[in-house]
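Here it is, the structure in full.
One protein chain omitted, others in place.
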């Protein structure tokens, strides 16, 4: 009836949660101590304890000892930029086909939120290249990755991406920069043929400009979408959504790097947006057709 | 300026897309042939071709040759049940901490949509246990997994899950069955302490019953949410959402298997729902607080 | 090219907006004065001024002089309860057929948000009956209605609604109380045959109970829905949704009071929920079919 206790060990990345739901993520080190707003816990009090049990600070305050999920790691990151959240990251992973062994590039690095997820998912056989022209950002991201033991899968490159990328034949490229439309050629050059391109952009104006740039650079299967996530109060007798939610983090744009293009409905795709003409695609985009088998 | 061509090879899983966006996923085999509604293509016409280029059927119809993403693999699955879609699967992966090397269990198998994603993400070092009492389902799912070369990471078990699971100390358990509230004890026994629990349920009534069962079985950090995905027509000059979207696939429920529970606000969590009393949690759930750093 | 100035007159209900978007709604009275956080304005400074122009406080702070919309009146109401908002109220008006000359009943009164909209829309020939057992609530609502000159269309009744309503043959009844399922018979008795019923409820549990009670009491055409409203930052060069939005105010439930019921698909509607059996209605409810002409 009861699960087998898994014991916290030195070197583990752990999540400690207070009764006020304040969260602490640390790597267990026999010589270290956690300072909380409710007292101090030496790591030695945690090492050897089963996950899922309570520990107490020197003031007697209880804390739950847990292993963090990748979602916990990302949302608890030290940051000085807007970061991507698990709802977008999870969908990006699926659409860019990120998994064990992949070689993937991102720009910019930012605080390392997506970097963390990519590094975790590509596994020890994969590799992540992360470009940012801001050295200060990369230092923060590197520290975040080091703290959770994933930095050895990431090559950080402090570089203006207008100068291009060093890599070629990559599985996927993700651009989280304000002007991705200026770098689609660089992205193409880094990708394998047929490779996966993704981006996140806050405004509709950026989305429009990126669509034009992607079509010009012979990308195809362009999809644009947004994800809304709504939480519920987990109370059985009074089940209802929470009062407030995030309305927008960004639009996701996906595309595939193509060598040939196939005309649809007699209209060459590269002319879609260039001519500024009114052009209506099918009612439901390719991606949402896939989303819904009932159509 | 141009990417390095990646050539399709015998044994590759490939995606072929017609000019009407009809999709075909096959494993390349020099002896095989693809039958499409627009003519026939022998695989030998595809082997050695660069991804991202066109191939032509014997009727002259063009098809784009691509590597499928994991999202493509799932949405193109042969199915005889409702399947989970990438928008939910991506978020489940993040919240159950699925990644290379994990040991994870799901029930039921269904058509193998989630199974496919789990098998891909745990990598060659990980393992997936997939339970379903319907042998017919498991045969379909096994064929789906074999077709894409991931079946060797999955143990299919034809079993009534009321009889319990064989495994213990697992990293995560996901229940996609109509009555998950009847099996939370079995899930607990299979999990490591502090392990990750997830479920998807179509109705609010099931969500309420599952919340009660989880609290009774000492699960904590219960989160309930839903994900809305909206696609846009990818036309730069006339950017707008598509006309129709999926309104509901299911509610996602997440929880952690705990040994101890910490009281919040002086109310023991196990009494939340049992007493049938009105209980209001914080306005924003723990998860959505995490979602939004600005609060 | 320029519009004809409309001048503010004594007796007008006006909206004054500061440069920080703080809002004040008052009835212009030559003897009165507005106290703001940025100084004082005698009403005589406003009387005779054109709407759409600025007035200045004695400290020199500018305020725009406007006529409030009914949405402004509702959102600026003095309140001590959760109120309904324009997004729900507008849809309720359409579905309960509220318009000039209607006779409509609501319970409870609350702070008078919906009361305000109903009183405005039924016009001088219509009438609103507003029940609440809390005298304190009704006093607040009455003051709110008096302040904007609509109180003479409303009969406030301080009463437990379990005792029934005095009226019969009404066009519409709206229940905004926590247990509407206890009062559907009272609602029926107050309605004309075929009359319009509506309710707003925060939790799914209340919705389920109300559906059962409505079916038992021979209501038909039951619709349940929710409305999400998302604002955008009105910046042309950087168009994007705001960061946060309201995730939930309540579920709307609509129904018609019927004398006869027509069986659908061979299943008598009154048995839908009573038997506790699994029953799936058509994929798209009657109302959403109406919503979408493409189906």
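For clarity, chains are labelled A, B and C in written order, and residue numbers in each chain start from 1.
Going forward, contacts are C-beta pairs under 8 Å (C-beta built on N, C-alpha and C of every residue); 3 or more make two chains touch, one makes a residue touch a chain.
As the structure is a prediction and not an experimental result, all values here were calculated from the model.
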Which of C:28, C:70, C:104 or C:141 contacts the chain that the document leaves out: C:70
Sole contact to the chain not displayed, among C:11, C:48 or C:124: C:124
Residues of chain A in contact with the chain not shown: 204-205, 208, 243-244, 292, 294
Contact set of chain C toward the excluded chain (per top definition): 1-6, 17-21, 23, 50-54, 62-72, 74-76, 79, 83, 85-87, 89-97, 99-101, 117, 120-125, 168-169, 185, 188-196, 204, 207-209, 211-212, 215, 220-239, 242-246, 251, 256-260, 262-264, 272-273, 276-281, 283-293
Interface with the undisplayed chain - residues on chain B: 202-205, 230-231, 237-248, 283, 294
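Note that only the chains that are shown with their structure count from here on.
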Cα-centroid distance, chain B relative to chain C, in whole angstrom: 42
Per-residue multi-chain contacts in chain C, two or more chains: 204-205, 243-244
